[in-house]
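Missing here: one protein chain of the complex. Every other protein chain is in place.
We call the chains A and B, going by the order they appear; numbering starts again at 1 in every chain.
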Amino acid sequence: MTATTTIIGQSAIPTIRSPVSEFYRRFKRQRLAMISLVVIVVLVVTAFAAQWIAPYDQATPDYDALLEGPSWAHLAGTDSYGRDIFSRMIWGGQVSLTVGFLSVLLGGVVGVALGVISGFFGGWLDGFIMRVMDVMLAFPGILPAIAVVAILGPGIVNVIYAIAISAVPVFARLVRGTTLALKQTLYVQASRSIGVSRTQLMLRHILPGTLSGVIVYASLRMGTSILTAASLSFIGLGAQPPSPEWGAMLSDGRSYLGVADHITIFPGLAILITVLAFNLLGDGLRDALDQKLR
Amino acid sequence: MLAYLLRRLIGTVPVLLSVSIFVFAFVHLLPGDPARLVAGQEATVEQVEGVRKELALDRPLWEQYARYLSQLARLQLGRSIKTHEPVSALIAQRFMPTLWLTVVSMVWAVILGVGLGVLCGVKRGGWQDRAAAAAAILGISFPSFWLGLLLIDLFSVRLGWLPTGGYGGWTSFIMPAFTLGSAVAAVMARFTRSAFVEVSAEDYVRTARSKGVPERGVIWTHTLRNALIPVITLTGLQFGFLLGGAIVVETVFAWPGLGRLLIDSVSFRDYPVIQAEILLFAVEFVLINLIVDLLYGLVNPEIRLQ
Partner (left out) sequence: MLRILSRVLLAAGLVFGASSAFAGSDLVVVVSDNLNGLDPHDLNDNISQAASRLTHEGLFKLDRDMKLVPALAESFEANDAATEFIFHLRKGVVFPDGTPFDASVVKFSFDRGGNPANNLKRQSIYVMIDHTDVVDPYTVRVTLKYPFGAFPNDLAHPGAAIVNPKLVEQWGKDFTRHATGTGPYELVSWDADTLKLKKNAKYRIPGLPKIDTLTYRSVNEDGTRLAMLQAGEAQFITPVPPAMISRIEKDPKIAIFDKPGLLSLFTTMNNAKKPFDDVRVRMALNLAVDKAAYRKVIWSGYADEQFSPMAPGLDGYVKQTPWGYDPAKAKALLAEAGYPNGFEATITGSPATIPKRTMEFLQQQMAAIGVKLTVETLEAGVLTQKLYTNPAPETATIQMLQTGWSTSTGDADWGIRPFLWGKGFPPVLNNFAYYKNKVVDDAIEAGLSTVDPEKRAAAYAIAQAQAWKDAPLIFLGQAHNLAAYSVKLKGATIRGDGQFNLDDDATLE
C-alpha cells in the first residue's frame, strides 16, 4: 500500500499516501464539513425511513386540531387541516431532497460539460454554444418550467427537468469563464505542447480547476431549487396536493403569516439546514480537493 | 478591439433572430387559447371567434410569424391581446422601476457579498469564516416572500418608518432592494470566499508575502484580481436575472416591474407581450455577456478573446 516513515525534523521525507486517502485525511480535518456530512446523512436517512420514523400519517386530517402551535403531541404543530407538521416534514424530505439534488445534478452535469467544451475549444464552437446559452438565459427561470409542465403535465419529475434546464446556462457560463483562465496557464500550455490529448487535458486538468466554483454554486442551487419548486406550486405546477414537499408547505403557510407562523417556520428551517449543510460540505470538499493547500 | 466589438454586435443578430423564433414557437406550443382567455368565461362562441380573427390568430403559423417579424423590423411591438394597449407603453412603464431596483439591489449585493466573502477568505477556518458563511446562507435559503412580509410588518406597520411598497421615493427602495440583494449577496459571498481561498494559496502570492509586500497589498493587487473571474461572471448573470424581473419581490412589495408583467402575460397567453419581453431580456443578456467577456480581458489580459 503506502510506505510510511517517521518525521524527524524539517528535513525529513514527508509521508506519502495515495491520493484518495490524502483527500480523506484532509477532509476529516475539517470539523465543520464532517458535521455537515453527518447532518446530510441524517437528513437523507430520516427522509427515506419516514414510514418508520414519522409519528403520524402525513395525509390524515384532524379538523378539531387546526393550526395548533408546537406541543408535545405535535412537535411542530399542526397545519390548516390539522395534519402533523413534523411528520409531513419528514415525509416531505423525500421529495424535496430528491428534487433539489437531481435537478442540480442534471443541470450541473450538462452545464459543466458545455462550459468546459466551449471555453476550451473556443472559436466558432464557443460562439455557438454561448449564443445558445444566451437564448436560454433570455427565458427567465420560471418560463421554461411553465413550458415543460404545461406541455408534459404537472408532477415532480417534470419539475426536476424544468428546474434543471434553467440551471444549465448558469453552470455553463461559470465554468467557461474559469476554463478560459485556466487555458492560459503555463501548465496547460506546456502539456499541450508535449502532446497531452485534449480530452485528457479537459478531464484531468481543467475540469478539477473549475470544480471549486461548481461545488459552491451547486450547493447554493440546492436551496434555490427547493424554493423554486415552491413558487411553481403557486402557478399549478410542481407537487400536487397532498404532497408534503417542503416548498409546497411554505406556499401553504403564506396565507397564515401572522396567524400561524409555525407552518412557515418549520419547513423554512428544514430548507435552511439542508442548504447550510450542503454548503459547508461543499466548502470542505473544495478545501480538501484543492491541491495547493496544505 | 473595435473589430471584436463589431463582430460581437453583428453576432447578436442571429441570437435575436433565434430568440424570436424560439419565443414564437414557445408561446404557440403552450396549450391554451388566448382568444378564449381574453374573451372570458362568459363570452359566446361567436365572440371568441371574433377575438381570434381580430388578433389574426386563425391565420397559419408561418403567416403569423411573418407578420410578427415585419412588425419587429419596423420596431413595433404590437398591442396587448388582453387590454389592447401598445406593448411598448406597457414595457416602458415598468422598465425604469425594474432597472432602478436591479441597480440598487446589485450595489447592495456586491458590497455585502464581496465584503462577507473576503472576510470569510481572509479568516479561513476561523469563527468569522463560519459565521459569515452561515449569514450568507441565510440570505439565500430564507424564502424572500417571508423576509419581505416580515420587513413590511416591522418597518411599515409597527414602526411606520418605511412605505409598504410601490415605486416611489428613495425610501420605497430600501426594503425591496435589501430583500432582493440579500439573496444575491449570498451567492456573491460564497463565490468570493471560494475564489479568494483558492488564489491566496498560489505560489506567486506566497512569494509576494515572503518578499515582504504588506498583507493588504498582497490581498488587493495579487489575489483579488484573479479571484474576480467567477465573481464577475456571477455578477453579470445575477444582474441579468434581476433585470428579468424579480417576481416574488415585485409581488410582495407591489413593485410595478417586468417580472409580474411577464407572469400575468403568460397566464393570459398574451403573445405580443410575452414575445416582446423575452426579446428584451435577450438583448439585455447579450449586452451583459459582452460586457462580462470584455471585463475578463481587462482583469486578466492573458485571456485572449477570439
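Note that contacts are C-beta pairs under 8 Å (C-beta built on N, C-alpha and C of every residue); 3 or more make two chains touch, one makes a residue touch a chain.
These numbers were taken from a predicted model, which means no experiment stands behind them.
Here the missing chain is touched by one residue of B:113, B:143, B:165 or B:272, and it is B:165.
Within the full complex, the residue among B:11, B:50 or B:115 touching the omitted chain is B:50.
The set of subunit B residues touching the chain not shown comprises 30-33, 36-48, 50-51, 54, 79, 82-86, 93-94, 97, 145, 149, 152-153, 156-157, 160, 163-166, 251-254, 256, 260, 264, 266-269. Although one chain is not displayed, subunit A still touches it through residues 59, 61, 63, 66, 80-81, 146, 149-150, 154, 233-237, 240-242, 254-259.
In this text, only the chains that are shown with their structure count from here on.
Rounded to whole angstrom, the centroid-to-centroid distance between subunit A and subunit B, based on C-alpha atoms, equals 21 Å.
For subunit A in complex with subunit B, the residues that touch the partner chain are 32, 122-123, 126-127, 130-131, 134-135, 137-143, 146-147, 150-151, 170, 173-174, 177-178, 180-181, 184, 212-213, 216-217, 220, 223-224, 227, 230-231, 235, 250, 254, 257-258, 264, 268, 271-272, 274-276, 279-280, 283, 286-287, 290, 292-293.
Touching subunit A in their complex are the following residues of subunit B: 11, 14-15, 18-19, 22-23, 26, 29-32, 124, 130, 133-134, 137-138, 140-143, 145-146, 149, 153, 186-187, 190-191, 193-195, 197-198, 201-203, 226, 229-230, 232-234, 236-237, 240-241, 244-245, 247-248, 259, 262-263, 266-267, 278-279, 281-282, 285-286, 289, 292, 296, 300, 302-304, 306.
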